[in-house]
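Worksheet for the structure shown next.
Every protein chain but one is kept in place in this view of the complex.
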Amino acid sequence: MNRWLIVFIVGLLLPLQSLAKTVVVGSKAFNEGYLLGEIIAQKLTHDGFDVERKLGLGKTIITYEALKQGEIDVYVEYTGTLAQAILKLENTPSLNALQQHAKQEGIKILPRLGFNNTYALVISEQMAKKNNISKISDLVNYPDLNLGISHEFLKRKDGWQPLAAAYGLPYQPVGIEHSLAYQAIANKQIAITDAYTTDGDIARYHLRILKDDKNFFPRYDAVPLVRTDADPALIKSLQDLANHIDEAKMQQLNSQVVNDDQSFAEVAEQFLTDEALIQKSNTQDLNSPWQSLPRYIIEHLQLTILALICSCVVGIPLSIAVYRRPQASRMLVYCTGLLQTIPSIALLALMIPLLGIGWVPAVVALFLYSLLPIVRNTLTALLTLDPVMQQVAVGMGLTPREQLRHVYIPLAVPMIFSGIRTAAIINIGTATLAAFIGAGGLGEPIVMGLSLNDTTLVLFGAIPAALLAILTEWLFEGVERRFIPAHLRNTLG
Amino acid sequence: MNRWLIVFIVGLLLPLQSLAKTVVVGSKAFNEGYLLGEIIAQKLTHDGFDVERKLGLGKTIITYEALKQGEIDVYVEYTGTLAQAILKLENTPSLNALQQHAKQEGIKILPRLGFNNTYALVISEQMAKKNNISKISDLVNYPDLNLGISHEFLKRKDGWQPLAAAYGLPYQPVGIEHSLAYQAIANKQIAITDAYTTDGDIARYHLRILKDDKNFFPRYDAVPLVRTDADPALIKSLQDLANHIDEAKMQQLNSQVVNDDQSFAEVAEQFLTDEALIQKSNTQDLNSPWQSLPRYIIEHLQLTILALICSCVVGIPLSIAVYRRPQASRMLVYCTGLLQTIPSIALLALMIPLLGIGWVPAVVALFLYSLLPIVRNTLTALLTLDPVMQQVAVGMGLTPREQLRHVYIPLAVPMIFSGIRTAAIINIGTATLAAFIGAGGLGEPIVMGLSLNDTTLVLFGAIPAALLAILTEWLFEGVERRFIPAHLRNTLG
Amino acid sequence: MQVDSTLKAAVELRNISLSFDNQPLFKNLYFELPTEKITAIVGVSGCGKSTLLKLINGLVPPDDGEIHICGQQVSHSDQADWRRYMGYAVQQIGLFPHLNAADNVILLAQLEQWSSLSIQERLDYLADKMGLDQAILSRFPHELSGGQAQRVGLCRAMMLKPPILLLDEAFSAVDPITRMDIYQYFLRLQETEPRTVLLITHDMREAVKLSDYIAVMQQGEIVQFAPVEQVVSQPATDYVARLVKEHI
Partner (left out) sequence: MQVDSTLKAAVELRNISLSFDNQPLFKNLYFELPTEKITAIVGVSGCGKSTLLKLINGLVPPDDGEIHICGQQVSHSDQADWRRYMGYAVQQIGLFPHLNAADNVILLAQLEQWSSLSIQERLDYLADKMGLDQAILSRFPHELSGGQAQRVGLCRAMMLKPPILLLDEAFSAVDPITRMDIYQYFLRLQETEPRTVLLITHDMREAVKLSDYIAVMQQGEIVQFAPVEQVVSQPATDYVARLVKEHI
């Protein structure tokens, strides 16, 4: 009997093992990040890797830490960000120097993708032509131009003020919302604004990037990062992408996403095919949630099952250990009860400083939540056993351990199972919150769908979760049929 | 025995009854709204009313509906909002006409508090003096002034464009982030911007409001709204506030909150005392969460207990009704399981269109969540009864109902209680989410604390919730001691 | 209900067949329970005596055959209606653990809404006859000795004065002296207000002493069913002869 149980559990967890061997592609949470992540993912898939996407992980530091700790295997970072925000270097070092620093952290910087996504000043093509302006230092001669500078750039330490000082620019710029600036240029309300060099709107609004002829702006070269111990085949595959995306290309790709409403997957595939980096696949829409559904479900199952196994492995023995001591039993019930009163989001949030993001804190949180039904049912079952059975078990000379193993637990099993089943179902529900901390699962389409107000996407998470609940019930019916003699079984299964 | 149970339950629910007779003061969720709500609440408290605060309810329409449906009894609205956003009137009617329209909806408009919170153009006092500008039409003569207009005002249908047209203003304004505009005026980057007439920063930045001499802006007079069937004493008390707050006063009060970091309660009390509307109380800090703690706890208890009673009253009989039919039992377990897989926030959100806000949807959601442990434990207990007991009960001629009433249920009680206790504890935890839909309870300080990043406030919700969980365990131990013979009892209580 | 005393058989089983797990126990069993007489069933352990009682009580439906009670054929579902007229003391005793001894006994009378006076009277009467004192009646089942519990079960079966009594080894845990008293009580009762009693026993002397008829069962068949004297004097088979010889 036990053998079957182990086979069953191992079988269920196998996907976790196999997933652990895939390449996990990460990204930060903004359009260019998503797009570069998707490009890398498709390239790797094409080169035969088993790819998992963990795109949109959040802030720089979370994504970087995820890479360092092996939760993702590759993501695209900018050299400037790496130098300043991550490695905390004062001035901007060369790529080689950066490579040295990164190596000490176990990180390898791969060759540049080809573009430098930094700040720039942009001017309308028309105005530039008319006045023959092509570089920032040309501006010194046109003090009458209206400058509308984004609030962020105005406020940055390395923003407007040092720039103006470096070039000796004679302007008093007006602060403007970045999203309105291009429109303002189009309306001729302002002539010049700041922008990112890869902004998809630059081409759309026919703007010219003024050359940073004094090299004022630090370089933000896009580079894939991997760990130093990365699979050489992975590195090889990623190196193929080197120098395939210049600023204009990146602008165009960004624009396809933002202005032409194409999906990241479509744009990425188009790009890779155009550059002959992959052959065009015949599959349908790559971005369809149908494609991700198996992953959602497997992740969800893994979270739930791992947490459930933990709480069985901890909760049942703990209950058994204390059930003869009323004070200890009471404490156990109180403590597991207290855990329940922490709202789930708060608990998940609490986990982050302790355990970071990903599936570990999610499993821990789920584990803590599923303790109560298991502990209480185990205790109640053991404490309300038929006293004659106890008398016989003791009277025939079984040791306390044997009494439990051969009499009390078998008799308590239907009730314990009832607790485990309740815990499992509650877990399936609560696990949908795991997506908030990047643990994936069916919460991912739900969270995405809620934030995009896309009901279909929400249902892509909600319906499988509901079906999982029913499947779980069936599974437990089967397990009970296997392990509990018919006459002792909760006959509804 | 049953008598005691009833007395106990009624005793616990009594506060709900008494709270239902208090006056509930609502507000929308922005500073001025909170402040006016607090002023009204303190005034009513001073006049002997039992006041409950439901401040920060959210958008206009939620707050208005809450008033109409009796969930709150009074809140402050602006006549312009009332006319346009709520009653959907085309042009701005007189207060009398508005009163007529509102009456048809069962709403009574009380006399104006005295200020008109509308859009205005502001200019620095210094510049105004220098150029002798006091009204908007004066601006026609100064086409060289820089205008920085907020993006929102630029985009509004009744914003900048018609204003400029109405006054024939010769400006091409620059869009600016409202929060930066005052600073920009102070820095002399712009001369004029738009503002609300009661903005606390107007005084702080020494700005002058330009008179709207063509009455372009609709009036947004602050008026308390009550239902037409409101207690005359309540109306009387609210009328005392009429004309006590002009624009300058409101600016000052807003500024005290925003710039001087005083609590709403402090500012409100200061104002009411200054205006001799109430006598200064000797109590300590009114805003202390200690003061609200009893209400939080009582609301939380009510939510939890009501939901628990509902799920007992529904879940136990339902389980008993179906337990002999395996198919029906299975369906019941599946359905209660499905409910568990809906994430709690989604379920609460789902309730709003059906049941509005407040404690009704919260209780319904909690009720649905607590069904599973109760249903499953009841079913399991009934299905794993000692077969000899069943044989005897049937064989001695008990009807199915009598078998249940006198044999099966008494024997199943320890297990059923175990389910109820699990449900109760889970409920206490989940009820903390009820604050999201205005149902109050210990979630209120938690939600507030999380959004203000105020750990102490969070603990004001979390610690009592944890204590409640322990209290609940004690209570159930007592109840079990009362209803279950010692030898059948889950001895850990 | 009153059992029609002119009727020869209060209970009649016709052509009953019953199998457990495809193991036939009864094949075309015919059995009739004489009205207002005490009938004892004896037989090897596991031959089907308790199962016969369950058939009569309707706890086990027959695979085939007819059951007549008081002259009417009853279906398995009808049988429920007859149960209150059949006191049934099961072999495992089966007291309800959540009720004390007295409450176990009076449960049916309470459900029949007897006055508390008549309940108390009947309880006292039965307890006295069965040698149970007040202290014992207020104990919970797990606090009773085996014989005390068995007698409480007997009182419970007899509480409503049922015209038919089914007793499955109802005296086996009672000591000989108390048992004598109970025999006396039954025999006297049978003279004043006769009941139809079916009792299972392994004590041939008990069978001889108490009953009017003896049915000897062997592997699901009734091998002899006759008045006591006849069974003793003319045992039908070797098995019956051994039974009689060893124990009288």
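Note that the chains take the letters A, B and C in the order they are written out, and that residue 1 is the start of every chain.
To be clear about the criterion, contacts are C-beta pairs under 8 Å (C-beta built on N, C-alpha and C of every residue); 3 or more make two chains touch, one makes a residue touch a chain.
Every value quoted in this text rests on a predicted model; they were computed, and no experiment measured them.
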{"item": "Chains in view touching the one left out", "value": "A, C"}
{"item": "Hidden-chain contact residue, picked from the options C:Gln120, C:Ser172, C:Gln190 or C:Gln219", "value": "C:Ser172"}
{"item": "Touching the absent chain when the full complex is considered, from A:Leu398, A:Leu459 or A:Val479", "value": "A:Leu398"}
{"item": "Touching residues on chain A - with respect to the absent chain", "value": "388-389, 391-399, 402, 406-407, 410-411, 484-485, 487-488"}
{"item": "For chain C, residues in touch with the removed chain", "value": "20, 23, 42-46, 49-50, 91-92, 131, 135-136, 143-148, 151, 168-169, 172-180, 202-204, 239, 242-243, 246-247"}
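As a working rule, only the chains that are shown with their structure count from here on.
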{"item": "Chain B and chain C, separation of their C-alpha mean positions in angstrom", "value": "69"}
{"item": "Centre distance in Å when chain A and chain C are each reduced to the mean of their C-alpha atoms", "value": "73"}
{"item": "Separation of chain A from chain B, taking each centre as the mean of its C-alpha atoms, in whole Å", "value": "33"}
{"item": "Contacts with two or more other chains, residues of chain C listed in rising order", "value": "142"}
{"item": "Of all residues in chain B, the ones touching two or more other chains", "value": "487-488"}
